[in-house]
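Here the complex is missing a single protein chain, while all its other protein chains stay put.
Chain naming follows the written order as A, B and C, and within any one chain the residues start at number 1.
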Amino acid sequence: MDKLFDLILRAGTVDRRWIFLVIGLAVLLPLFFPLGLPIRATIATQKVYDAVEALEGNSKVLVSFEYGPSTKPEIHPMTVGLLKHLFTNGHQVYVTCLWPDGQFMAEEALTEVAEEEFNLSYGEDYVLLGFRPGNEAVVKGMVSNIRKLYTTDARGTLVDDIPMMKNINKVADFDFIFSASAGYPGTVEWVQYASDPTGVPISTGTTSIQVNDIMPMVNSGQVQGILAGMPGAAEYEALIGSPGIGTSGMDAQSIAHLVIVLFIVFGNITYFIEVQRSKKY
Amino acid sequence: MIGPWIAAFLTLAILSYLYKDNPFYKVAEHLFVGISTGYWTSMFFWTQIQPNLFGRLWPATEYNSDLLWYKFYNLLGIFSSVFPDGGINKGHHMELLYLLPFALGIMMLLSVSSKLSWMARWGIAYTVGMAAGLRAYGFLNSNVLGQIRGSAFQIFNSDLPFFALVGESTFNNFIILIGTITGLMYFYFSREHTGTFGRLSKLGIYFLMISFGASFGFAVMGRISLLIGRFVDLITYSGSAYNHATLWLLLAMILLLGYSAFADKNNASKDEPTIEK
Amino acid sequence: MLWKRQIPILIATVVGLSTLFGWFIDHPTIESFVNDDATQWYDILASFAIFLGALNLMKLQGKKIIKQQSGWQYSIFAIGGFFFAIIAGFIYKGNDAVEWGIHVTSKGTLFKWMFEYMFTPLSATMFALLAFFVASASYRAFRVRNLEATLLLVSGIIIMVGRVPLGSSISSWFIMYLLVLIATLVVNVKFKDKKITFGALLGGLLIVTIWGSLLGWPIDQPNLFYLPILQDWIYNNPNVAGARAIMIGIGLGIFATSIRYILGLEKSYIGE
Partner (left out) sequence: MLKDKEFWLVAGGMSLAFIIYWLAGTPLFKEERIVMFLVIVIMSANLIYYTRFARKGGEIFLRAIPGLKAVEEAVGRSTEMGKSVLYVPGIMDMDQVETVAGVIILGHVSKMTSRYETSLNVPVSRSIVMKAARETVREAYTMEGRPDLFQDDMVHYLTDDQFAYAAGVNGIMVREKPAACLYMGKFYAESLILAETGNSIGAIQIAGTASQSQIPFFVTACDYTLIGEEFFAASAYLSQSPELMGGLKGQDMMKAGVTATILLSLLMRILFDLGLIKWNIISILTVQ
């Protein structure tokens, strides 16, 4: 028994690079050999899905991209899933960006979903209004008058020449807002300055770390559900029945979490042995 | 075509830090510091100074080449990319009040000379004063008043069950109330944490710890997702469309790092006297 | 001394008071100053200031190269990278169809290329390093040293497992068996009597087994032991309580500190 304990103790003081290696493999291997764990939607994700389902046909939906490449793995699967859902249900999508690099993300998502998968026509089914600097001032500006802020869209077309922009003058003209947010400016600003004052319902998808900040608003009903990080995206993909990057990442995510938990348990076993031994002597 | 190779190299170079501090990481780190400084300098200039400052001082909407003010502007026109002909069209009106931040900005730049370094103080004082005024109100409103309102729940609400794991319940509301008040007690500075007060503040710490644990759990989730994203990119770059960039670079780096580790070992055995224990 | 001391303090006080009380004044000019201009001015100021920083960086890295201090070769990359970004930002657009100004956010420019193939992989990978650090930190620090550390650990683990698909595949009965084992371990440490330990183990296993067979082993019942539901409860209740206490503390701290700056009680930020 003592020998076993010695072995465990020795393993417990292992160089942290071994931990790095194991975590790396725990993430990498499931990407090559998927397990196909079942995905079950949480209440918050279900709320987002229900909110989108509740929209009447041909609704006008504002989707705002507030994330960049460094948080792309968490948020991008959500926006792709949401766009698929919106286009399947035949809604019109208006895209804005509060982050400069959000525009690149929006271009990518729209090309993938609207152009390649759904073959929709720009200006009639979807429009990319693009990035404007000014953080929450942009949100406030859109609430009072979109046309003052956006005279042209991201591709340089005059907004007046875009068919689907007819009758769209301010945020209140939309039926739904979705904010895909990785920080400031993001969901909080949309809720404070756009959704709360105008009463247009809003849903959100955020990075895991931000969920803590937004959750009180979901509980109070200011926000219709929340997609929390990559697992949130995977749950949404499962709800709309179109598995994507989120779903394929979930096996890696589950395994990595399991490995970390095992590390913690193992660390505590060595700690336990150490304490017992120090008591003996 | 060279882009993905560079991207794959930089990704691997940063990851190599996990093994140890090495020349690849040092190159990537220094490059990153340099590029990002240049990136943000350009970004700030083109999204703040040019549109929001110059765009307000010389807006295209009020352009009039007879005015002395715009004559001066035309002189600046040698930098045509920053000061295009006919004023700057960024949707602003002329607001000469913006000469004030302009002046503070110039003073900030002048403070580079050590004799004039006091000039930066004005800008600093402005920044601190503004932050203090805005944040004092904002935080008092959302962090204090907003949270007090959140805690004043309805005890006599017949719609709520007494106990429920999912959703709101009276029991849950009490948990939140007790946690909030005892948690606040932990932050008392002018009282020794002993006796009943100490026990309550201890209970408060327990709530804080649960909260920290929950945040930590969420953070683990987010960070792992990001790593998945990085690996997916690397796998993309290892495809034949990119000439298997990832694989080649990985191989080259492992060889070089392995060689340097080997060389280090030999050096170490030569230089250092052996110590027996 | 007037220029260096009194005026800066006066600026901080006047600006602080006007932004603080500007919130209460119903006048378009003051409203727009508080809402937009005040922060806009700061943004402009900070944009000027970044040139100072860039200069400082170049000075230090340049000094390293000239004096050939250790690792000076790497400083060449820092300086090279900076000038590359400045060229992409101010001198060479790489796409004539795009105007100056929007070239920093448009497709097909050198700036965008730099962003995509240099800036993005670097920052995203640096971010992804956190996955490894988070693992090593939790391995090292999550120990059941005392009740506080244990609470941190337990709530962390429940959230970690409960949020992912794996967690919803774990039956609540499995968790109950696990709890019986842990309880047995605790009993063992406490009483140090093999008989009691064995009795506790047997009793626990029996209770769970009988209960389970009566209910027919539903995966998410009783929901107190079903991780996705348990994590939701922790998250929405004890977590909110702790977070709220910290939030109120921070709010009061920031308020009190800000008032000190405005009243000029604390002025060491300008070197007093």
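Some observations on this one:
One rule holds for everything that comes next: contacts are C-beta pairs under 8 Å (C-beta built on N, C-alpha and C of every residue); 3 or more make two chains touch, one makes a residue touch a chain.
Being a predicted model, the structure only gives us computed values, none of them experimental.
Looking at the complete complex, one finds that the omitted chain is in touch with A, B, C. Summary of contacts with the chain left out: across C:11, C:122 or C:176, the touching residue is C:122.
In the complete complex, the hidden chain is touched by one of B:131, B:165, B:228 or B:249, namely B:131.
Note on the undisplayed chain: of the listed residues B:52, B:180 or B:225, the one touching it is B:180. Counting the whole complex, the residues of subunit A in touch with the unshown chain are 16, 70, 183, 209-210, 212-213. Although one chain is not displayed, subunit C still touches it through residues 20, 23-27, 39, 42, 45-46, 49-54, 56-57, 60, 71, 122-123, 126-127, 129-130, 133-134, 136-138, 140-142, 152, 243, 246-250, 252-261, 263, 265-266, 268-272.
Counting over the whole complex, subunit B has residues 14, 17, 21, 25-26, 28-30, 32-33, 35-37, 39-40, 108, 111, 114, 117, 120-121, 123-124, 127-128, 130-132, 135-137, 140-141, 144-146, 148-149, 151-157, 177, 180-181, 184, 187-193, 208, 212-213, 215-216, 219 touching the chain that is not drawn.
As a convention for this text, only the chains that are shown with their structure count from here on.
Ranked by separation of Cα centres from subunit B, the top chain is A.
Here the spacing of subunit A and subunit B, counted between their Cα centres, is 18 Å.
Between the Cα centres of subunit B and subunit C there is a gap of 9 Å. Each of the following residues of subunit C touches two or more other chains: 40, 104, 115-116, 120, 123-124, 127, 131-132, 134-135, 138, 153, 157, 160, 163-164, 232, 235-236, 239-240, 243.
Shown for subunit B are the residues that touch two or more other chains, namely 18, 43, 47-48, 51-52, 150, 166, 214-215, 218-221, 224, 226-227, 229-230. Of all the residues in subunit A, the ones that touch subunit C in their complex are 16, 19-20, 23-24, 27, 37-40, 42-43, 69-72, 100-101, 103-104, 107, 131, 134, 137, 140, 212, 215-216, 219, 228, 231, 234, 250-251, 253-261, 263-264, 266-268, 271-272. Across the complex, subunit B is touched by residues 17, 20, 23-24, 27-28, 31, 43, 70-74, 100, 133, 148-149, 151, 207-209, 211-212, 216, 219-220, 228-231, 245, 249, 252-253, 256-257, 260 of subunit A.
Those residues of subunit C lying in contact with subunit A across their complex are 35-36, 40, 104-105, 107, 112, 115-116, 120, 123-124, 127, 131-132, 134-136, 138-140, 142-145, 153, 157, 160-161, 163-169, 228, 232, 235-236, 239-240, 243.
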